[in-house]
Structures are given as C-alpha cells and as structure tokens.
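One structure coming up, written as structure tokens, with questions to follow.
The complex is shown incomplete by one protein chain, all other protein chains being positioned as in the whole.
Chain IDs A and B follow the sequence of writing; residue 1 opens each chain.
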Amino acid sequence: MTDRLLELRSVSRTFHLGTRQVRAVNAVTADVRRGECLAVVGESGSGKSTLANLILGVLPPDPGGEIRLEGEILPHRRQRRHRQAIQLVQQNPLSSLNPKRSIGASIRLALDVHGIGDRQDRPARVGALLEEVGLPADFATRPPAALSGGQRQRVAIARALACESGLVVLDEPTSALDVRVQSRVLALLAQLRAQRGLTYVFITHDLSVVRNIADRILVIEAGRVVEVGDTVNLFESPRHPCTRRLISAVPVIGAEEVAFRERVRGLAEGLQEAAGGTG
Amino acid sequence: MKRALAIIRSSVLSMIGVALVLLVVLSAIFAGVVAPFPDHRGAVVDFTNFNQPPHWPNIMGTDLVGRDLFSRILYAYRTSLVLAVVVLVLAMPTGVIVGLVAGYFDGFRRHALMRLTDVFLSIPPLVLAMSIMGVLEPTLLNGMMAVTVMWWPWYARLVYNITLAEREEGYVLAAEVIGASSLHVMFREILPNCIPAVLTKMALDIGFVILIASSLSFLGLGVQPPTPDLGSMVAEGANYLPDSWWLTVFPGLAILVAVFGFNLLGDALRDILGSDQ
Partner (left out) sequence: MTPDVTDGAVTGMAGTGDRNGARETGKSIDTLAIRDLRLRFRGYTETTTVLHGISMRVAPEQRVALVGESGSGKTVIARAILGLLQLLPGAIVNGDIDFEGQDLTGLTTRAWRRLRGVRMSMIFQDPTSSLNPVFTIGEQFHEVHRRADPAIRRSVSGDRAAAILEEVSITEPDRVLESYPFQLSGGMNQRVMIAMAMANEPALLIADEPGTALDVTVQDQTLRLMRRLVDSHRTSVLFISHNLGVVREFADRVYVIYQGRIVEEGPSAAIFRDPRHAYTQALMAAAPRITGGGIPDVSEDEPAFLAPREVHPPEPTPTGDG
C-alpha cells in the first residue's frame, strides 16, 4: 500500500463536442509508485494530456472513476493541501511564466498560497530554490523575457519545488527546448528526484528521452492503456503495435541506434502482416 | 524607459502627439497664468469690444459679449480635461472588473455580465447620453455620469477579450494548480497583461470623451454657460458664420488639437507597451 503514491481506478473523461461525445481518457487504471519516474507516452490526441489534467484536478473525471493519493480519494474540488501535493511543469516555459511578473513573484506565489516558511524568510527561500535549479538567486527580480528557454524551464521547476510536493507531473517539459538545453534540464530533473525523493509522471512522445529517464512506461492510445512495463523490458520487447510504432518513428543519429530501430521496425511490420495484436 | 524615449524620438507623429498633449495639458493647468483675461471665464460683459476679429490683445478675437476667446479656450481645456479624466477614472475600473469576471468565469456570470454590456453597447452613445440628460438636469456632473455610463462597456469588451485569451496561457494554469484564489488569478496574474491595452485605449479615449462632451454641449446638453466649453462655443458661433468665423474656427481647432494629440499619443503608447518583448 505504501508503495503506491497515486492510484487511478477506471478513470475516464468524456468531452462533448456539439452532439458528438469523445472519450479522451477511457477507463484508465494505473498506479504510480512512490519515488519512481513513470513515463506516459502516446501520440498526439491519445489522451495523455487529458490524463495529466485529471491527475492535477484541473478537469474532473467522469463519475465512476476515482483517483487516490496515498490511499485517500481525491475530491473533484481539490482542497489546498491536495493542490500542494501534486505539482506541474508544463511544456512551454514561455507561456507558463507570467510575462508581467518577476520570476521571483511567480515562485513566491506557491509559498504564499500554502503558507510555507515565515513571511520574512520567503525571499530567501525563493533565492534558495533558484540556486537549487542552477540559477543565481538574484534572478528573482528579473522578468521571464530576460531569460533563455532553458532558464525559464528551470524557473518553472523551481516553482513546482516550492510547493514541496511529492508528486510532479511533467508535461513534455523539454520538447520545446534545444537538444543541449534539453539534456541539461533532464539531468537537473533526475538530480532533484534523487535529492528530494520526488515521484514523476513524465508525459511525452519522445521515446529516446523516456529511455534515459523513466523507470516504467505506460503507453496510451485512443484514451486506453495499451501497454505497461519496465523501461528496459518494454524497449527490448515492445508488444503492442502502438509502442512499436512510437519506437520506430524516433529520429536517431548513431549507427547502434539505427540497428536497434530497424529491429523494432521489423517487429512492427511482422506484426502488421500477422494482423494480430497483443496487450 | 530609454527604449520608450527612443521609440518616441524615432517617429515624427509620436513627437507631434506628445507636443500637442503637453500643449493641451499645460494650457489647462496654467490657464490662470497664461490667459490674458482670466476673469473672462465667467459672466463678464464688455459691449465696447464685442464680436471682434483677432487683434491685439485679443489674439483670437472676442465673443458676442466681448470676452477674450483665447482666454476662454484655455479655461475650456481645463473643463474638458477634468471631465475626460473623471469619466475615464470611473468607466475604466468598472469595465475592467466586469471584463475580468466575465472572461475568467464561464457560465452564468459570464452570460449575465456580457449581455448587460451588449445592451449598453447596442444603444447609440449620443442617444443614451441624451436620454439620460433629458431625464436629469443638464449639469456638468450629470454630463459626466451620462458619458461614463456609455463608456464602461467598451472597457468591459476589451478586457473580456484579452482575458479569454490569457486564461488559456500556461501561467494561469500554473497558478490554478498551485491553488491560488480566483481573485489572485484575475487581478494579479491576468490584469497586468491587460494594462497595456487599457492604457492605450485610455489615451485614445481622452480625445473621444472631449469630442463627445463637446457634442453634448453643442446640443445644449452638457456644460452650461457661463462655464467655458469648446462644444458650446462652436454651437454659439455657428449661427454667425461665415462673417464671425473666429467664433467657431478657434474653438473647433482647439478640439482638433486635443483629439488629434491624444490619438497620436495613444498610437505611440501602443508601440511602446506592445513591444516590450
């Protein structure tokens, strides 16, 4: 029981588009274990972002499903302590920081809302958080426009840390970044997880990132979970066509990678011929 | 600030705008010092020197009861500016709050507030003001009220549209996920992003409020004599065209200078505030 930090039990979410109903998330049952990095992968429109919003409580799930945090059912109207427990890092750091507020103010909001630390100590705490994500403390007074994309994403991470949450939902946190910046931010995320004992739900479509950061992978297609497994196993023997498709579409650069991908492509094509499906 | 000055300096029109606005504002503030005949702002009669074309010392001529037009125009600027500022100080916050609430919340609050706004917007402004003035006494105070009532919906619309767009931004989601209150999200997160557009609109609007107030006085519904007002001066003089041209031309030019100046300033502000990224 203590092993599972977050439990999703047949969680669905239906959107009404005019007369049409679209079930973006369809009876998803999954666990997030304490301290792990669980990657949620899928193509665009697969429902992975809706799933993130359900976990964050931004969207209420359809009746019938439930989301438990440390065994407690999360209500549709989250209380302040529930908000504090789960935080978010978004894809686009340009949009996720208010252009009209200093980055210090953006981070401090979390401290103010949850009453973390004494009032007088909060500026120092903001500075310490900035340093923890590898930025100078005096950046606090700067507007987001004065920062590079990677620096902004570090600020967004510092803001998520400010809540002292155990669980952080990372929604494509590095896909808007250049490759060198991406790797540095990923390294920071890995380091923070180790130091703070954080649990990550990492939402992405980039399988080469997943391979190097996730402990387990959950593959989602058309709102349903189609495959779950340990990262190494899932890459060695991907079973569902969707998983194989995602792996074989990854653009790669090394000869070793090409060979690996060709092997998965072979699997995917063999599977198409057999017209079968596992999972 | 350095950038702002650089932008203004790089555009002739912005410079003209700033110059005209300074002219109007300084005239209004220092009317008492600059005006050659300060007491002509009130009920003064001088039948020895009435309806005269421009001559020294009445550089813009005199009106039908012999008052110095130049002095009266300076004081009229004071009336116009006070009116415009009071109207905007009342209309802007009302409209901003309505727009923020309607844009941030959906459902009943949005529909109720926006339909109310639409009702006000659907009535032609002059008709609305005239009917209010028809019911109430035509005084300066009521004039301000009338113009205010027809002005706030424009701010509501403007802020509503910006809020609709801003609430899709990631920073709003971030604040909500942190657990910030709706009040915080509306006033501390979204509002600062509306301010550039609102300030620009205010600068543009000062000119238009002066124009509308003048139109009301022209129709006899605004500022009452003997308080000097550009609109009533034009109206009065219009009966004596073309012979006594100075009675209309100088107050008319004064309206033009004010409206044109504030419009150019508004455009310059849009350039400065819109380009900070």
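In the analysis below, contacts are C-beta pairs under 8 Å (C-beta built on N, C-alpha and C of every residue); 3 or more make two chains touch, one makes a residue touch a chain.
These numbers were taken from a predicted model, which means no experiment stands behind them.
Per the touch definition above, the residue from A:66, A:178 or A:230 contacting the chain not shown is A:178.
Interface residues of subunit A with the unshown chain, by the touch rule above, are 43-45, 149, 178-184, 186-187, 190, 205-209, 211-213, 232, 235, 245-254, 256-258, 260-261. Residues of subunit B in touch with the missing chain: 2-3, 6-7, 10.
Criterion: only the chains that are shown with their structure count from here on.
Taking the mean of the C-alpha atoms as each chain's centre, subunit A and subunit B sit 50 Å apart. Touching subunit B in their complex are the following residues of subunit A: 56, 58, 78, 80, 83-84, 86-88, 90-92, 95-101, 106, 109-110, 113-114, 145, 156, 159, 163. By the touch rule above, subunit B contacts subunit A in their complex via residues 169-171, 173-180, 184, 188-189, 192-193, 195, 276-277.
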